[in-house]
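Just below is one structure, and these are the notes that go with it.
A single protein chain has been omitted from the complex, and every remaining protein chain is retained in its original position.
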Amino acid sequence: KEKGFKLYSSKDYFIDGTEGFCSGNLPENVELLLVLGGDGTFLSVAREYAGYQVPILGVNLGTLGFLTEVELKEVEDAIEKIDKGQYNIEKRQMVEAQLIRDGEIIEKVVALNEITISKGPLARIISLNTYVDDVFLECYPGDGVIISTPTGSTGYSLSAGGPILTPALPVLVITPICPHTLHSRSVVVSNKSEIKVILTTTNQEVVLTIDGQKGIGLKSGDVIKVKGSDLFVPVVRLKGKNFFDILRLKMNNYSNRRLL
Amino acid sequence: KEKGFKLYSSKDYFIDGTEGFCSGNLPENVELLLVLGGDGTFLSVAREYAGYQVPILGVNLGTLGFLTEVELKEVEDAIEKIDKGQYNIEKRQMVEAQLIRDGEIIEKVVALNEITISKGPLARIISLNTYVDDVFLECYPGDGVIISTPTGSTGYSLSAGGPILTPALPVLVITPICPHTLHSRSVVVSNKSEIKVILTTTNQEVVLTIDGQKGIGLKSGDVIKVKGSDLFVPVVRLKGKNFFDILRLKMNNYSNRRLL
Amino acid sequence: KEKGFKLYSSKDYFIDGTEGFCSGNLPENVELLLVLGGDGTFLSVAREYAGYQVPILGVNLGTLGFLTEVELKEVEDAIEKIDKGQYNIEKRQMVEAQLIRDGEIIEKVVALNEITISKGPLARIISLNTYVDDVFLECYPGDGVIISTPTGSTGYSLSAGGPILTPALPVLVITPICPHTLHSRSVVVSNKSEIKVILTTTNQEVVLTIDGQKGIGLKSGDVIKVKGSDLFVPVVRLKGKNFFDILRLKMNNYSNRRLL
Partner (left out) sequence: KEKGFKLYSSKDYFIDGTEGFCSGNLPENVELLLVLGGDGTFLSVAREYAGYQVPILGVNLGTLGFLTEVELKEVEDAIEKIDKGQYNIEKRQMVEAQLIRDGEIIEKVVALNEITISKGPLARIISLNTYVDDVFLECYPGDGVIISTPTGSTGYSLSAGGPILTPALPVLVITPICPHTLHSRSVVVSNKSEIKVILTTTNQEVVLTIDGQKGIGLKSGDVIKVKGSDLFVPVVRLKGKNFFDILRLKMNNYSNRRLL
């Protein structure tokens, strides 16, 4: 693989013949991030290195994904193409959230798929007073609410009944989880809008989850402010494969899995 | 209230001028259980004393419920009517579950609303291989699955997208929670059918929940067998109020609450 | 095929070497009806000859169906098995409707899948005041309402968001079509219940449809009474194929069709 490239690898997964770096501290001259894994791995790397704005190439080790672009055996070819400039960068919108407790910001997070506020299995119905640009939208009594990017619209939001959003749209979608107000529906808003969620329920286990991977416990009275981030993940695209093609294939995969 | 009736009260909530009894141990000559609270309290009392088959009168202390029959101020009138025989008993189907681990039954539970098998907020998608009378139905990848009685069909199952079942039907309904196989739908089966759920996912927090009130942690490989119970809860009905009337009122309540 | 059997064929589709009969008038000694076609053909034959209570064997000429049992090449084998008594009869509930205009019954119909009351593409939202056993249920403003048997639950009702009902349940399901009251859900009721629908909208094209195959124009003020019929269709079952197996295969077929 060495044709004049300098290789680095995260010290967490050190690879022989490469120069290591500490997780989260990308060396300055890195021009391409290779992520080996599935969409889940891609999500966590995207969050960690989003600030660097280095293009990411997803190398698929598992089942077909929306974010991974090539299979392991295609990596060398891929890097050659990238070296020759035969690729596109698709900028994927991230979403950011502030957790405010007693008037103070105590956490700031970004996600590529979605920010979820949801209850534990034994918690009672929670109420989440939700505002868009300070206008009251809904109190969403139920299991919780998902605020998803277009990238995340094919994930948890879809399972909860949300629409599919094509990747480049400047929007976010608010999708309730098992709402008790039966007329609750997904609401699509601008990525410039500020979505404010206030947890009014007391004494229940409620968690803010980032891309389904990291969780922060919430308390009654907590305010969560969510909006489109200024950060976009630069995803390397090499092939002619289209969003709708992958969508169709994935939906089909789900179906086939049912027969096993 | 003493017109020749002997009054008892559970020692947990001892009331002056009554004879106490230990929670779960109903004195033999009790002919009517008064439950003061909402539908949630009714559910827990119904489960605890189901074996006694004593009629239960729900006295509503909160918002309108499906199971509570009278308001607090109407209790004396209600008891007079019951004494005169001016009432009906509505028999509500319960559901029972066995939890089998390593081939042994380690728990037996009954529920009036539903048995839920679901994941914690940070757990990944879980797979629940589900069989009806030993025929494979679906693997339900997603947040979990609800097996609900007709009584429970207006509760969690409804929030998760399930149909409304009139109370006396001899059926159970299986409703997936945020399923990843998008075509998954509620399936209504006979209350004689045995529904078998096998948890195949490893290393995730998964909980079996009884009426949303009690939880049991599950492990990979656990088998849960669910079917209609031989126990029916005898609910006292005094008024002409009909299931569909309550349904309409409750749905409306949900809507109004949204405006506050 | 002649091993002592006497063969008849409907004069509409007269087959050489058989004795003809007029459509709808089955000769008295017929013991088995062979239906060649898909589920659609099966439905129309089932309605036409339901009164005779003669077992029906569906011979599949098209795509996999829920009602057809064998492929064309398997017919001889099938008849031998039936002759030897190696078969089961599955009794499928029918649904019947009366159309009442100005106080008089002007039509009586039966269906095996469903009775639908729906509007034409250019009609405005229609209102259908719907009662179950004379208790008001819902006015269902929208495109219409489907009243389906368990057999029909995998057809139009499913597309409109209804649950799947296993074939033998003594129930009917009421499913709204594109309802404007967003909280409307499918309601499952006893097959003994009388569902009454009153068309209150004026001057719009509204049609009562039987199994999606026959239509009757409706007028404002028309009353439609629907309930489980005393007629059950006796369907011949030879194989071990199970309802859930067919369901899974069909769902999968739908998915695959999308890739073409």
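The chains carry the letters A, B and C, assigned in the order they are written, with residues numbered from 1 in each.
Keep in mind that, in the parts below, contacts are C-beta pairs under 8 Å (C-beta built on N, C-alpha and C of every residue); 3 or more make two chains touch, one makes a residue touch a chain.
If you're wondering where the values come from, they're calculated on a predicted model, not measured in any experiment.
Engineer: Touching the left-out chain: which of C:Val70, C:Val110 or C:Ile177?
Structural biologist: Hidden-chain contact among the options goes to C:Ile177.
Engineer: Just to verify: which one of C:Tyr87, C:Tyr131, C:Tyr156 or C:Phe244 makes contact with the chain not shown?
Structural biologist: C:Tyr156
Engineer: Among the options C:Lys119, C:Lys196, C:Lys227 or C:Arg248, which residue touches the chain absent from this view?
Structural biologist: Hidden-chain contact among the options goes to C:Lys119.
Engineer: Can you list where subunit C touches the absent chain?
Structural biologist: The list for subunit C reads 116, 118-122, 124, 138-139, 141-144, 156, 158-161, 177-183, 207, 209, 212-215, 251, 254-255, 257-258, 260.
Engineer: Which residues does subunit A use to touch the chain missing from this display?
Structural biologist: Missing-chain contacts on subunit A: residues 132, 135-138, 158, 162-166, 168-171, 173, 183, 185-190, 193, 242-245, 248, 251, 254-255.
The definition used in the following text is that only the chains that are shown with their structure count from here on.
Engineer: Just the number, please: Cα centre separation of subunit B and subunit C in whole Å.
Structural biologist: That gives a centre separation of 34 Å.
Engineer: Could you put a whole-Å number on the gap between the CA centroids of subunit A and subunit B?
Structural biologist: Averaging C-alpha atoms per chain gives centres 37 Å apart.
Engineer: Distance between subunit A and subunit C based on Cα centroids, please, to the nearest Å.
Structural biologist: 45
Engineer: Residues of subunit B that touch two or more other chains: which are they?
Structural biologist: 138, 158, 183, 251, 254-255
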